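Sharing a structure, written as structure tokens. Questions coming.
The complex is shown incomplete by one protein chain, all other protein chains being positioned as in the whole.
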Amino acid sequence: MPQFQKKAILLQNKKVTEDIYKITLESPEVARAARPGQFVMVKAFNGFDPLLRRPFSIYQVTDNGNLQLLYKVIGKGTKLLAGMKPEQHIDIIGPLGRGFAFDRSKICIVGGGIGVAPLFHLMKRVLRSPHPSKVTVLMGARSREEMLGITQDFEKLGVELGVATDDGSMGHKGPVTELMGEIRDQDAGWTVFSCGPYPMLKAVAKICDEYGWECQVSMETMMACGVAACLGCAIPAAAEEIGYLHTCKDGPVFDARELAWI
Amino acid sequence: MPQFQKKAILLQNKKVTEDIYKITLESPEVARAARPGQFVMVKAFNGFDPLLRRPFSIYQVTDNGNLQLLYKVIGKGTKLLAGMKPEQHIDIIGPLGRGFAFDRSKICIVGGGIGVAPLFHLMKRVLRSPHPSKVTVLMGARSREEMLGITQDFEKLGVELGVATDDGSMGHKGPVTELMGEIRDQDAGWTVFSCGPYPMLKAVAKICDEYGWECQVSMETMMACGVAACLGCAIPAAAEEIGYLHTCKDGPVFDARELAWI
Amino acid sequence: MDIDTVDLRVAIGGLALQNPVMTASGTFGYGEEFSPYVNLHRLGAIIVKGISLQPRKGNPPPRIVETPCGMLNSIGLENVGLDTFISDKLPFLLETRTKVIVNILGDCVEEYAELAQKLSDHKGIGAIEINISCPNVKKGGVAFGTDHKMAAEVTAKVRKATSLPLIVKLSPNVTDIALIAKAVEEAGCDAISLINTLLGMAIDIQSRTPKLRNVVGGLSGPAIKPVALRMVWQVAQCVNVPVIGIGGISSAADAIEFLIAGASAIQIGTANFINPQITEQIITGIKNYLQEHEIDSVRKIIGSLKV
Partner (left out) sequence: MDIDTVDLRVAIGGLALQNPVMTASGTFGYGEEFSPYVNLHRLGAIIVKGISLQPRKGNPPPRIVETPCGMLNSIGLENVGLDTFISDKLPFLLETRTKVIVNILGDCVEEYAELAQKLSDHKGIGAIEINISCPNVKKGGVAFGTDHKMAAEVTAKVRKATSLPLIVKLSPNVTDIALIAKAVEEAGCDAISLINTLLGMAIDIQSRTPKLRNVVGGLSGPAIKPVALRMVWQVAQCVNVPVIGIGGISSAADAIEFLIAGASAIQIGTANFINPQITEQIITGIKNYLQEHEIDSVRKIIGSLKV
């Protein structure tokens, strides 16, 4: 698993919705090594405030071999990132962590909001695999505007989407997990790949457990190093004797049954 | 003495020499109130690193009523300032401090390097006063390149310059203070206005004392507040019973005899 | 909830404040310096630069140096002295609607007591804050605030000398801040403020000399906020007098953290240098926070940390 610390060159930093940006970086080594579900640690600011790198999932490797991230502006770090311009350099470490294991044939992708980020990379790889799987994509967002921002690339791939919004402005009104029941009867034995806010992931894990489906979730925790050195990214394990797993090394993608879901 | 905290709009940030920049700011209230020798405290960066504002002399108020600063890139703060682009906002406090007192009729301006900054504003005001004084300008710099950067605006005013460079690449080779002797014999009773590195100012003060000339110097010290609150900008006074003067309030322009020159 | 119904009033040991936002000693001059930038009438209280019996010249420069997210100062307690303060500085302050708190310092217990007593003769002073981070000259220069017995002694002596509300300002350079806090509470203070600066240092590697002429200085600013907040929380849990939080507060969010941790009021120090309007902005920010959370009084969030 090759890992690098590199100065990536910013190629494009595009506003997708009001607070979501898509950034394209030239960093051939990292792009080549990147597998779906992995992440990079980004330092896009000089000085010590903010101090720490910020973790971002790899949204995709473009056809030109560039690295793309999809990020939501939340606080200081992402605000500074959104202000960056083409040709500037961004120090990245990656690709990091354990990604999705997707040799299964029936794939259900469940995303919520910016949690879509690692799922698009997965989707692209799945569609390109020699024995393309049966794929269902279910996507949740706050509103139609956010939905269009996070699904636009999926639509270009021609996959069919089940969509749910909190305000009902597009698709089903309610949590995306309510769409999972609909595919239940179609067929048995889905493997679910999910990323989104913690409460959604918890619900997804519960439903999968109920239905007997396999479930892989991409988790977020605070991270200082991203390389398994600080032990800051602890996440409670299902097995008490293990205590804690570490998101940057054992994850960010976990089998839902590995986690305690407290 | 009106003082303001304002968000100035950056109009132009022009590279003058390798490490000297001229920045033009729209801040009508501050510009209107500014007198030669005064300064502004600039916060051109978000976050807390660097933490403190940076003091800069007012280089001039342009004919359009804009504020202009001339600054040299030294460290973190000035590097960030040099990276700023038109239309960005810069928080400034000013005009601050005690400026030059220039109702005298025979004026000799002695500048060294970036110390030229407050002297150009003075020069312009002097030339515009109803009874224009006799003016001599002596300028020191490291090299021809630096000299051209700091004197270009003086030349546009049509004043004659005595120049000295450390490397002899332009004018007299040696310290600018060696040019002061040449005007001594011309006439008695100059008032000298000077700004530059401490050793130069010390030499200027000594020469003036010897020749019996009046001498006003613009001094630099570390500053935290710029408004006489922190007492950080202490500078040793000539009179022991006073102890320390404060550069931001009692200065930055002092009568050379007020200071201890240690 | 209407923004105007939000109640910001707090009481600090008998001193009623219109809001919990004060200026920290040594960072707001004598108030007047900030009048071009801030509406002084809106502040909770103004705490002036530490005053001694005699004027002091302070330390030789350089006196300040910037550090990551902070600054070191070794002003050396320069001040105009009690008499000039009373004659030249106090009258301006008394014209504001804002409470005036006088920060005092001395070389020995007696000096503190004398200062407190003399200040008590002057109408309009809201409270006295004793800075016990100063060296006790009679005890070999160890700071009063680093020994709980000395801290209690100076508090008790000042307590006897004045009936004004008495705030003791603690030094953070100690092993057990709760021990010192309990000692000064027992000695009779009405409130405890903390923290003063952390002792720090910086070196110029070109000249291999200290960046401060005094070698060491006091660290302040955002860098120290986590330490200050921890100490405020510790002290608020073990004393009954109100606690005033100080240290790196630079935004309304910072101020609210201290209130939640148990501070009944807060002081803004270094942030005044960076943004002279910060105190007013923090008052507004606290109000907005309370409105958003539908809390009608700032007193309801004081010490409301859920652990």
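Going by the order they are written in, the chains are A, B and C; count residues from 1 in each one.
Everything that follows uses one rule, which is that contacts are C-beta pairs under 8 Å (C-beta built on N, C-alpha and C of every residue); 3 or more make two chains touch, one makes a residue touch a chain.
In this text the structure is predicted, and so the values were computed from the model without any measurement.
Enquirer: So which shown chains sit in contact with the chain we cannot see?
Expert: When the full complex is considered, the omitted chain touches A, B, C.
Enquirer: Which candidate, C:Leu72, C:Ala127 or C:Ala183, sits in contact with the chain we can't see?
Expert: Result: among the candidates, C:Leu72 touches the missing chain.
Enquirer: Among A:Gln5, A:Ser129 or A:Gln152, which residue is in contact with the omitted chain in the full complex?
Expert: Result: among the candidates, A:Gln5 touches the missing chain.
Enquirer: Just one of C:Gln18, C:Thr96, C:Ser120 or C:Asn173 touches the chain that is missing; which is it?
Expert: Reading the full complex, the residue touching the unseen chain is C:Asn173.
Enquirer: Touching the absent chain: which residues on chain C qualify?
Expert: On the chain C side, contact with the omitted chain comes from 67-70, 72, 146, 173-176, 198-203, 205, 207-210, 215-216, 219, 221-227, 229-230, 233, 248, 253, 256-257, 260-261, 289, 301, 304-307.
Enquirer: Applying the definition given at the start, please give the residues of chain A touching the unseen chain.
Expert: With respect to the unshown chain, the touching residues of chain A are 2-5, 43, 48-53, 91, 93, 221-236, 243-244.
Enquirer: Could you pull out which residues of chain B are in touch with the chain that's been left out?
Expert: Its contact residues with the unshown chain are 48-49.
Simple rule for what comes next: only the chains that are shown with their structure count from here on.
Enquirer: Which chain is most remote from chain C in terms of Cα centres?
Expert: A
Enquirer: Distance from the CA centroid of chain B to that of chain C, rounded to the nearest Å?
Expert: The computed centroid separation for chain B versus chain C comes out at 36 Å.
Enquirer: Go ahead and note the Å separation of the Cα centroids belonging to chain A and chain C.
Expert: Here chain A and chain C have centroids separated by 47 Å.
Enquirer: Which chain B residues sit where two or more other chains touch them?
Expert: 48-50
Enquirer: Which positions in chain C are in touch with at least two other chains?
Expert: In chain C, residues 68-69, 222 touch at least two other chains, as defined above.
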